[in-house]
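Let me begin by handing over the structure; questions about it come next.
Note that one protein chain is taken out, while the other chains of the complex remain in position.
The letters A and B name the chains in turn, as written, and every chain counts its residues from 1.
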Amino acid sequence: MQSTIKRAIWVAVAAVGALSAQQAPPAELHVLPVQGNIYMLVGAGGNITLQIGKQGVLMVDTGLAANAAAVYAEVKKLTNLPIRYIINTHVHPDHVGGNEGLAKLIPPNRAQPLSIIANENVLNRMIKPRPDGTTQQFGLPTDEYYLPFKALNYNGEAVIIYHELNAHTDGDSVILFRGSDVVSTGDIFTPDAYPFIDVAQGGSVEGELKALTHILELTVPAKTEEGGTLVIPGHGRLCEETDVAEFRDMMAIVRDRIQDGIKKKKTLAQIKADKPTLDYDTEYYRQGAFVTPDMFVEAVYKSLTGGK
Amino acid sequence: MKIFKQIGIAGLLVLTSVPGYSEIDFTGSWTPLFHEDYPERFPGPELGDYMGIPVNAAGRLRGDSYDADRISMVSQYECRPHGSDYNMRGSANLRISRDLDPVTQAPVAFHTFIGFQSAQRTIWLDGRPHPPEYADHSWAGFSTGVWDGNMLNITTTHLKEYYIRRNGVPRSDQAVVTEHWTRHGNYLTVIVVINDPVFLTEPLVRSENWIYDPGQEILPSNCEPAPEVPNPPGVITPHHLPGTNPFLHEVADWYGIPYDAVRGGAETMRPEYRKVMGKPEHVPEKCERYCDCGKDAGACNLH
Partner (left out) sequence: MRRILFAILIVGAVPALTFAQGGRGGGRGGPPPQGKAGAPVDLSGYWVSPIFEDYRWRMFTPLKGDAASVPINDAARKIVDAWDPAKDEAAGEQCKAYGAAGIMRVPGRLHITWQDDNTLKIETDAGTQTRLFHFTGQAPKEGEPSWQGYSAAKWEVTALPGGPAGVGLGMLPRQGTKSRTLDVVTTQLRPGYLRKNGVPYGANTTLTEYYDHWSEPSGQEWFTVTTVVTDPEYLAIPFVTTTDFKKEPDGSKFNPRPCTAR
């Protein structure tokens, strides 16, 4: 039974990676300077955050496995300094897939050895055997944390890594670059698509809402709700505080509608038929996207009803 | 020989100084004229009024769900400026300034400043490209302008999500807004076309007039968000559940209008709609709301 569940989980994870690979453009990477020490690298799978300074490079996420070499090449265009840190926001292949390839490409450095940081739940999932029985050897987190947050100072600024409980998954991290005033959110926040609430891997709608509210506590706009803290989402364009607020409010409203249906003893099929996402579908769903409106509704329903 | 050389040099200089057609100068301070839709643009639209908007079902439901308490309870909405497309509806007075290239004196950009929430925008005239699709969005968006005779045609992308109307009918962050500005004496006419594939079935075209008003002072506004109203337990953002908004029939009853017309949609905006529209449920004997709005060029009061 347990191995069946494990196999199902790996199949789901592989599906996420495969679908993300289908959606991501084939290694056409773009780098956008954000602010301070921060750049955003798009096109490798999930968005990658690069912090580049006098000490070296810190990466948040590494994209898909297939794009690791291209990602490494893009970093080398920006600097010859070593990649010192990789922080993984969560365990999905479009965010950790490049770990292994990069770990092999990055030359060994005794003075600045590569450190891969993630919440311990990410490590716990990554070391599980794959469906073919093999296990990942390279690119595993080497510096996992289990407390509510972990902090370091790199390239002249504080980098604070927050564990967001049971949001997108059970291993989510949100990273605040305090000096550059940038937040990397992983897939907790995806402004151009419905969120994938991975209930099977510990995600929940309440956790998502709490995580998004926490991100709003970290962000401070410069003036009239604009500028100031910039937000790099897991997928999609560079954002700011009000973009996170719109996304959070969408999720809260859809949750409320589904909750209302549950109170009225409606089945999942009946709730889906009510189309609780009708006014958001044209904004957050495009044909072929991974998370369909029905998937989103189902995930919210399951996390409100305890997965029953 | 020497004189011919001189004539030749002078001639060359003249021939290379090509006289161009000059553009219209929009610079100065402007006051909006509220001779159209005054009640909607200034006091504010009635709840559920989607008349004149080619809105789709998604936009309609957003409007039906909207609760204006959101602005009080979600601090991120408290100090929002309007989107640059909405600002041209005349939310506040306008100042336009201009950058000129120091060498050629060609206009490089217009800058607009709207007093409400100190909204600022740059309209680039130097042919620069728009940012990539993954770049940040802003309230003003990214605007570029091209002259066609006496009309400036402006294209704006990279707008943050905002409203088409302040009763909750949204305009998405995927919209492309085109504007056409022209000036006739002391009147500035601005035509705003919103192409929004998310909430509109066809482009929305609205045009407003401003009058040159050089004597005014347009001050910056200082807004700091502060939590003032506590959220009820469990409420993150206030809204009406589908089918529960009790206010949607008000505007039809107050003004004697068929309810279907109030719901908006492209088909309700053609002249032939008058042949097929239904009857209003209730028709007051006479005007009871905003009847004297704008009288003697004055304010717009409810009674």
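In the analysis below, a contact is a pair of C-beta atoms (placed from the backbone, for glycine too) under 8 Å apart; a residue touches a chain by one contact, two chains touch by 3 or more.
For clarity, every value in this text was computed on a predicted model and none was experimentally measured.
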| item | value |
| --- | --- |
| Touch partners, limited to displayed chains, of the chain removed from view | B |
| Hidden-chain contact residue, picked from the options B:A106, B:V276 or B:C291 | B:C291 |
| Residue, one of B:A57, B:I71 or B:I191, that touches the chain absent here | B:I191 |
| For chain B, residues in touch with the removed chain | 2-3, 6-7, 10-11, 13-15, 17, 19-24, 33-39, 51-53, 148-151, 153, 155, 178, 180, 182, 184, 187, 189, 191, 193, 195, 203-209, 211, 255-257, 261, 266, 268-274, 283-288, 290-297, 300 |
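Quick note on the criterion: only the chains that are shown with their structure count from here on.
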| item | value |
| --- | --- |
| Approximate Å spacing (C-alpha centroids) for the pair chain A, chain B | 36 |
| Interfacial residue positions of chain B with respect to chain A in the complex | 56-62, 65, 70, 74, 76-81, 117-119, 132-139, 160-161, 172-174, 197-199, 223, 225, 236-237, 239, 241-242 |
| Residue ranges of chain A touching chain B (in the complex, touch as defined) | 30, 32, 40, 42, 209, 213, 216, 223-227, 230, 236-243, 245-246, 248-249, 252-253, 256-257, 260, 274, 276, 278-283 |
